[in-house]
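Only a single protein chain was left out; the remaining protein chains are all shown in position.
Chain lettering (A, B and C) follows the sequence in which the chains are written, and residue indices restart at 1 in each chain.
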Amino acid sequence: MLQIRGLDIPLPGGGERRFAVRGLSLDVAPGELVCIVGESGSGKSLTARAVMGLLPDMGLRASAGTITFKGENLLALPQRRMEGLRGREISMIFQEPMTALNPLMRVGDQISELFRIHRSGFDKAERQRRVLSLLADLNLPDPARIAEAYPFEMSGGQRQRVMIAIAFALGPSLLIADEPTTALDVTTQMQILRVLKRLQAERGTAVIFITHDFGVVAEIADRVAVMWRGELVEQGPARAVLGAPAHAYTKALIDSVPRLSADARAERAAPTQPPVLSVAGLSKIFRVRKGMFGAERKVEALKQVSFTLHAGETLAVVGESGSGKTTLSRCIVRLMRPDAGRIDLFGEDMGQLAGGALRARRKAIQMVFQDPHGSLNPRIRVGPIIMAGPLAHGVKPAAARATAERMLGLVGLDAGAMDRYPHQFSGGQRQRIGLARALALEPLVLIADEPVSALDVTVQAQILDLLRDVREKLGLAMIFITHDLRVAGQVADRIAVMRQGEIVEEGTPAAIMGSARHEYTRQLVAAIPGRRLI
Amino acid sequence: QDTPKSGGTLRILVHPEPPHLVTALGQASGTVTIGGKVFESLLTFDFELNPKPGLAERWEVSADGLTYTFHLRPNAKWHDGKPFTSADVAFTTQEFLMKTHPRARGVFSRVAAVETPDARTIVYKLKEKFSPFLYAFELSGAPMMPKHLYEGTDFDKNPANEKPIGTGPFRFVAWKKGESLQLERNPDYYRQGRPYLDGISFHFIPDAAARTVAMEQGAVDQAQFDAVQFTDLERLRRNPALTVADKGQEFIAPLVLMDMNSRRPPFDDKRFRKALMHAIDRNFIKDRIFYGQGKVPTGPIASSTRNYDPKVATYPYDQEKAKALLDEMGLKPKADGTRADIKILALPYGDHWTRLAEYLRESFRRVGVRATVENTDPGNWIQRYTNWDYDIVYTFFYQYADPALGVGRTYLCSNVRKVFLANANGYCNQRVDDLFTAATAETDETKKQAYYSEIQRLITEDLPVGFLLELQFPVVMNKRLRDAITTAHGPNDAYADAWLAR
Amino acid sequence: MRLRYLLRRLAGGLLVVLLVIVFCFVILRLAPGDPAMIMAGESGASDEQFIADIRRSYGLDQPLPVQLAKYLGNVLQFDLGFSYRQKRPNAELIAERLPATLLLAASAFVLSLALGIVLGYLAARFRGLADAAVSIFSLAFYATPIFWIGLMGILVFSVQLEWLPAFGMRSILPVTGGWAKAADVARHLILPTLTLGLFYTAIYARLMRASLLEVRPLDFVATARAKGASIGRVWRRHMFRNAVLPVLTMAGVQAGQIVGGSILVETVFAWPGIGRLAFEAVFQRDYNLLLGIFLVTSTAVVAINIATDFIYTLVDPRTGPAR
Partner (left out) sequence: MTAAQRFRTNIAACIGLLILAAMVLLAVLAPVLYPTSPWEMAGEPYLRPLQGGYLLGTDMLGRDIAAGIAHGARVSLLLALVATAAGTLAGVLVGAVAGYFGGRIDELLMRATEFFQTIPSFLLAVVLVALFSPSISSIVAAIAVVSWPGVARLVRGQFLSLRQAEFVQASIVLGEPTHRVIFRQILPNALGPIIVTASLMVATAILLESSLSFLGLGDPDLMSWGYMIGASRNLIRDAWWMCTFPGVAIFLTVLAINLVGDGLGDALNPRLTS
């Protein structure tokens, strides 16, 4: 039904490569679900947009090739005709559910707009009926209310369902979904994937599903196409590609996916020494006002959180977005003050410290941040960034420099990095620099807040390896925050599952994955995509 | 075409719009221009400043100069129909004006007793001889107020202020604030067949350029004082339908003086003050800044005022002489060419006064005196002037016909007071004081002239102030307005004789 | 909910107004210069007794806090005091001038907002020549001093072409008839409105353009395109509304500045409004009048800000009350 042949999309001059997409050929049969995988920047989105005729208008256009849809070359179609196809024959879902809907329009209107645009001839009542039935089809509760709601009143998952409703409203033959679940929690992701799969099966729609997550691929794909630097390096039936990847790059990609093996590590012996860090009854309440005229709302970000951490141990904290993981880490490093509870570091209450004493104590507990772009000051060279910690704690510049170089070595960068600026490094390298900065103070506890979730799987695997390495070498105790149970299972000695500010369950990876006691934990585990295959 | 005709409404531009019309309560220029048509005094004065009948048809002065008797018009009435009597006069001068009018208070406090033998006669007995006494009975100096409306009230807040009742040829009709004010013909006016005009309307247009346009288009017939900008005079003069009056300010005779604070060095040195005078080209001021409206003065008394004497020391424009004087003082130019630093406190009453400050600064700079201009708002200006906080300040002084009234205040030792328009620069020459005292009491004209001639010579020699300009405020009229400017009060006069040609 | 918030905003606004009064009161009284002296000066001559009388009758002889307390007390009764310069109640003076300023400011506001939004829209939508033209237009008017635009307007349209009156709000010769009167005022209104309005038009055009360009790459725009909506529909129905909101907010904030800018325009065009009144009051050191003007204008600004906030919540569902 869809045939892409030799598609070239050149990049405007000055980019890292000449073509965003190069010589891409791909077929999609009716009713088929094709996943395009590949790491960030490999050209997945541009391919999808080229099919829609919606390349971002900053001078990007297909320079060669054809995209044939039901016998017509989409690249040569007049604007009018293309508009007629969009939404009716080919529809698309975008990655960011929070911004993909018009914030000022009621959800129902956004769906029924489609009927107006394509002159379906439905009268008002008919349009309304169809909107409601579509919403009901997507398992949305109380469709009538949802239709009247504005996007801001809905959760991410709900919005993505509305997007799906829009995509399916006119029963298109082809649906393109560009990472539609990446921004969602695993449980929500699983629901969305199921709905999508069901509708696709029911209506016989062909789907191009773009993702970077092999778990998702394993879960839903009929066929897989792997992209690498703008080129399609491999394609084939899902099972074949996942089971026996032909291309080296595909192999590396699949190998990088954290295994769900619970057996990886021997159980650690029960600790004998007192814990390095113990947290008891930690609570934090945010008071927020929604909008200008909204009422004040209390968010209980942390409710009576307690745990202990022993030397050399890694505790993974898992939980969905908004469950309070970041709040927990910030309270521990005293970036914010908890409302109640105590945090003892070596038996000393951190809550009592302030000013100079607090600063001195910070040496012992350091942090690695999530965003490799945002966690390094773009205006300071790498050397000074790493040296800042030691210098702040009274180390002489020369010694601090030596430490910095040593730390760079430890994280696998050469000393030449010292004089460069952060933007001259890749995401993975930056994350290493962030780690080096934290380690330069020789802390006893390291808190890592989603340190790999912004990275591609291959890089992610390297960083996880590095972390394990360093932890072993330095005997660090670590709190590893993640929303990804696969990752947690790989790095942690123990996993704590958070939900709405509470730790609902704590246990070894094996226990959590295998025999969770808490219902929520079981849901989480069940929602991990591609469990059967990878 | 030259015989007066009755009828028509005269339209006059007034700017700024006055706060009220009661000339006895305040003498802002608009108040006098409009109020002068409603309220009258006992006398008016011709261009030579000779007294003419007003509300008084005759008057006598006793030989000893101490008793003044006025015979009032028999048929003068207030606009509300009540007769005008000597009781009104006595009330006005001894009660009303004593409370509200500092200048009148200065005159009438010299009165020992007032007698009103009958309703049409009033007799003033003075404590001592005071030759300028008659000049007090002029429309802005002693406007007559109705006793029956004001007696025993708070004059400032009397409701009659809103709808003024006078004796003049025109009666108040209505005032649309911010827009216009109407006066109508007083049918009961005591002069037969007067006034000619059916009424006068006054228009308030805040913008200067718009006023000029109004004059050019013939939308109004007259504009005077601040209603006309000096900068527009050239084009108005070129307009064949308009004329610019060259008479009618003899009574006030505004004289622009540059007050140099003699308390401060280097102004305490006469030579410095003289040097500054030589540095100024007063013809430039007259021609370029005031567009020819006036004359270069010779001394402290304006040429139209009584007892003027031109035979005095003069200070022609001469930079070399100025420099020589400064050299003589020991004020040699420093490396940057300056000899002294002084400040000019600019008069904040409009562009031309600002230009004058700029001109003075440049003139002084040319002879090596570096001046800086200080701009203030009127409040600050008055405050600093009255508190003697300035180097150089300039403003204009009304002469009020007799030197004793408008001139002496600037030079008398006895008037060195922290009061507005007193002797601020601190000049004190006992001889000058004595001469003024003698002249004020003198009724013999030749002797009086001798005193004043000596005063003028002394003051021009001592030069406490610089005499910049005998200013003639612009008064622009449409040529169809006739016989308007007939007295020394010019546009402030009652206009009983004015008429409109068709 | 909305009501309670509104009340809170109103209370906050009142506080700001109160602060404005106190602030102005204090700086005005601290500044050098004595109003009694000016009045004395005006009468041509003066003496100590006269000045003392004036001071007493206007309460200027009392300590500052007492004067302030009295003033506030009066304001609560809508009494803005008495102008000793103009010998009339301030409230009356202000009320007399306010309509002219409101007329001018409102027409300039409407003109600039409407024109600015349209121009910004055209520039962003059609780029190329339209964009260049609008950019040049807005840069030019943004960079030209308001008073100079006014003067050049007078020079060209009044002096040279004689199309429009240069000064004032009404013709010198009174016009009769309701419509004729309105038309007369309208003719006088054109140049001042353009002068005051074009500056803000420039601002709003720039804002609108930037706002649209900011909205353009957003996902929901792509969604709308993906639905098959034509480019025109996407711009009109989706982008416009989202882009115009920040412009409206900005306009609300600037409404007060327009009143400030009208001092200049009123000076140039002899427009009998509150801006000129303020300017005259400054020069005549008419404290109470000036205070009254500050009070009225800042109240207006606060009111406009609250109103825009409120309208904003009606237009933008996100800021509406929690349901």
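Everything that follows uses one rule, which is that a contact is a pair of C-beta atoms (placed from the backbone, for glycine too) under 8 Å apart; a residue touches a chain by one contact, two chains touch by 3 or more.
Small disclaimer: the values here were computed from a predicted structure and weren't measured.
Although one chain is omitted from the display, it touches the following shown chains in the full assembly: A, B, C. When the missing chain is restored to the complex, the residue among C:V20, C:L119 or C:M169 that touches it is C:V20. Of A:M1, A:A388 or A:L466, it is A:A388 that touches the chain left out of the display.
The residue from A:V299, A:V333 or A:A402 that touches the chain not shown here is A:V333. From the options C:S57, C:S171 or C:Q257, the residue with contact to the unseen chain in the full assembly is C:Q257. Although one chain is not shown, part of subunit A still touches it, namely residues 12, 14, 58-59, 330, 333, 335, 359-360, 362-363, 365-367, 369-371, 374-380, 388-389, 392-393, 434, 437-438, 441. One chain of the complex is left out; on subunit B, the residues touching it are 208-209, 229, 231-232, 234-235, 284, 288-289, 346, 351, 354-355, 357-359, 361-362, 365, 372-377, 380.
Counting over the whole complex, subunit C has residues 16-17, 19-20, 23-24, 27-28, 31-33, 139-140, 142-148, 151-152, 154-155, 159, 253, 256-257, 259-261, 263-264, 267-268, 275, 278-279, 282-283, 290, 293-294, 297-298, 301-302, 305 touching the chain that is not drawn.
Keep this in mind: only the chains that are shown with their structure count from here on.
Taken pairwise by the contact criterion, the protein chains link up end to end in a single open path, with no chain closing the loop.
Among the chains in view, C has its Cα centre nearest the centre of the complete protein Cα set. The centroid of the Cα atoms in subunit A and the matching centroid in subunit B are 88 Å apart. If each chain is reduced to the centroid of its CA atoms, subunit A and subunit C end up 49 Å from each other.
Taken in their complex, subunit C has these residues touching subunit A: 1-2, 5, 217-220, 222-231, 233, 237-238, 241-242, 245, 309, 312-313, 315-323.
Considering their complex, residues 52, 54, 56, 79-80, 83-88, 91-92, 94-96, 99-105, 113-114, 117-118, 150, 152-153, 163, 166, 290-295, 297 of subunit A touch subunit C. Contacts from subunit C toward subunit B in the complex involve residues 32-35, 37-38, 40-48, 50, 57, 85-88, 96-97, 166-168, 172-173, 269-270, 272, 276, 282-285.
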